[in-house]
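Have a look at the structure that comes next, please.
One protein chain omitted, others in place.
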């Protein structure tokens, strides 16, 4: 398990990195935290001719408030997000989800941009982006694009990024007033990729009805899945256990999970419903401080 | 006062080295001029090799050699059948490199030796092999059907062994039984997965004319003997050293192809060669275990007393049977467990498949046996409406019934004969620990009323440990103030350097700091078979005790002569021999060691005035029958296995929404006879339980229908982490073994045996309102929800 030969490049600025990408094209692979790419190199399942190490591109390491939300540079370490009081305060869903990303010594190296660019359908960060309608910024030497998660995540380990483009930033909206956010996930072991993960964000009106509900699931399809029908059903309703159960049933009906060595499709469907119900109850409780009957 | 060392939680003498990064594992060894090897492995489960073209690989810069079968000289012979058995009518072993056929994904096809492992892996990619695919045999139930594809065409069958064991008159017992219950029970394939993979460094020392091999093995002596025979060397010309070994759990007691290939390459090339298995290789090149499919039935009377058990099972042998049929044989012999089964019919077929070969992994057939028997007992309790503990009590072998004969021949060829134990006390103790009565009467009904699914599980087991053939020990008192203890048993973390030192320290009455234990180096001790079958403390420990006793006698005799007293009037305390009641009249062991050796020199701080005393001529300096050292070699060969036992109880909760499980309590009462070091014993149990939890919930090796491994990485083969393994509560019960001088029994595999049975019992109980019955292990959340769904449909 030793990597094959490659040419190593270590740009020190974004311009330099984008220039190299434009020059080297599809034969170059950006190396961010390396927590997914290096295993693939060691197993010789990835064999890029050129490795573009982004770890010296300091300008991509930031975490800041912008445009009513949070902007995170692609090279921000997951561990920095986990430690951030700003994230805990402004984006509780990300704060909860980030603790499920691998293990502590993975998050110290793993980056926000790397995880998003890798586009693993069971990874947490893409799920958070999908749940909150975040944005992904892609840059090449000649262009900058800002994409919605639905346009960015195209399939298993497949994204809209062209070989010349880098994910340079993600943006997430700050949590609105009277909003509860909950990340729930079932994995075989602590730290494993999710069998099913669910990000829920619920906003209540002044009268206590649900004004907005967002539900995104991971591990149940080739990309993070928004449960639109369930969200629709919740909107304008009074929170209630029966309503949440119905939302769970809708979620389970609108996903098409696969069977793999760890869980069947049917299992993922059932658990998606259960997690939906639990997450909605918990999100509502966060706002009202009361348990929904 | 004599110093008590046995039974004390002595801190491990191994640890300071290991904690500071000064351990020496095989991959840490770096010799001048060393080359690095990598093995090209078959990507197919079953194929004919048409052609191998290594010319491109040989031409790569940094590649020193590429070996295929034809290049192996004297090693062009089948690997040995290590443990024959009369029931193994169709044994089959492989070549060190495939000759013309590969029989599992991962079978070695070529060996590359290069200047670095990186280059060696480059070269693997440059070797072209043409394969003609053959139909793979993966499903062992299909493999035994008429007309099934064959793993080994020339055998004419996929059945390697067919064993039948009968005790009493099972036919009659079943015919007369008040009740008969049947179960189909499955344990899936798994593997030991030590965190250190296998590794070998071999070097020919041209000055001493010795082939030196460092090997991450549990049995260096056997490998030394095999290599000497294979390469036509005298045994002393091969030294096999098991240095620090990073876990074994059974999979490193073997004679693997690489253990031939790497020494051979070093001999041929005249340079040291290292091979370190990588993790992905480990999944396909190191033996697996576990898969068995049982059709079991139990016959009981109206009160739940066992009249008979009948168990017919298939055992997946994998592609070859180098280790014979040890695993299913142990299953067959140990299935009755701590219960009296007067009439017993057991029958198995060991079946070839195009998968990695199977040999013992911690537990070695016992987790399967325990799962089957305990499932049957729980079934009896449930069907007859009896308490599960009560059914166990009614069927236990009683304390006054030892020695108790099961009636079958055990893995060592000796009778399956339990030597001692107190099973009723063991169960009573664990029920008390877990507060069984209160849980069943108060807690569980309350939790059920809250809609929670919390259950209690029970499991009891016995374990035949400390089998032969024998082990030996050499004990030598040195004038330097040290006692050297050498044995042939290497360790993989079992604290031999501590517990064997405790034994020697107690027997000799010297401070433990004086004792140096040398293990796993054939140059220091060349007889014995290795570390397996929970036997080190029993067999090597007893040998150390015997050898130390002899050395003590020698020292006392010498001291008696020197002090001109009767040996019976001497006592030993803290390394000093003196006349009872006159402590000033005496000498230390170290002085005695110097006196034993009539040399003209007396060095060291321990040298005393005694030694400078001129000695008148009194015949030969070393009279007949005397030796110039206080040293002895003794062997201990057990009459048969000594039987450890245990009872476990756990309380766990099932989340019926997700199928996830959480332990509330996990209690163990364990009896390994006399405990040498309770801290070490508890550590062994903790580790075994963790592996058992792996076997119950997480760990399985999955092949697809083409014989391709599906989850061969640490991403997908799920070893439990600290979050999944709960706190474990342990109590000891000691019924000393009457068989050996120390009264000890083995503990190495204990924890791993009962957990699948225990967890199944607890899940059944937790989900009793839903009517779930667990019949296979491991049970992930997906399978558990499926069970719930099926039982509530």
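Here the chain labels run A and B in written order, and each chain numbers its own residues starting at 1.
Quick note on the criterion: a residue touches a chain if its C-beta (ideal position, glycine included) is under 8 Å from a C-beta of that chain, and two chains touch if they have at least 3 such contacts.
Note that contacts and distances are computed from a predicted model.
Chemist: Suppose you had to identify the omitted chain by its UniProt name; would it be "Cation acetate symporter", "(2Fe-2S)-binding protein", "Nitrate reductase" or "Carbohydrate ABC transporter permease"?
Modeler: Per the UniProt record, the undisplayed chain of the complex is "(2Fe-2S)-binding protein".
Chemist: Where does the absent chain make contact, in terms of the chains shown?
Modeler: Within the full complex, the chain left out of view touches A, B.
Chemist: For the chain that's not shown, point to the residue among A:39, A:163 or A:222 touching it.
Modeler: A:39
Chemist: Thinking of the whole complex, not just what is shown, which of B:68, B:494 or B:554 touches the missing chain?
Modeler: Of the candidates B:68, B:494 or B:554, B:494 is in touch with the missing chain.
Chemist: Take the complete complex as the reference. Which residues in subunit B touch the chain that isn't displayed?
Modeler: Per the touch rule, subunit B residues meeting the hidden chain are 11-12, 14-25, 27-28, 30, 118, 193-197, 244-247, 249, 278-280, 492-495, 679-680, 682-683, 685-691, 713-715, 719, 721-723, 725, 727-728, 751.
Chemist: For subunit A, which positions touch the chain that isn't shown here?
Modeler: Against the left-out chain, subunit A lists 1-8, 10, 34-35, 38-39, 41-43, 51, 53, 55, 79, 102-106, 108-109, 189-191.
Heads up, the rule we're going with is that only the chains that are shown with their structure count from here on.
Chemist: Subunit A touches which residues of subunit B in the complex?
Modeler: For subunit B paired with subunit A, touching residues are 117-118, 121-122, 125, 278-280, 657-660, 698, 702, 710-711, 715-716, 718, 720-721, 723-724, 780-782, 785-786, 789.
Chemist: Along subunit A, where are the residues that touch subunit B in the complex?
Modeler: Of all residues in subunit A, those touching subunit B are 1-5, 43-44, 186, 188-193, 195, 261-264, 266-267, 270-271, 274-275, 278.
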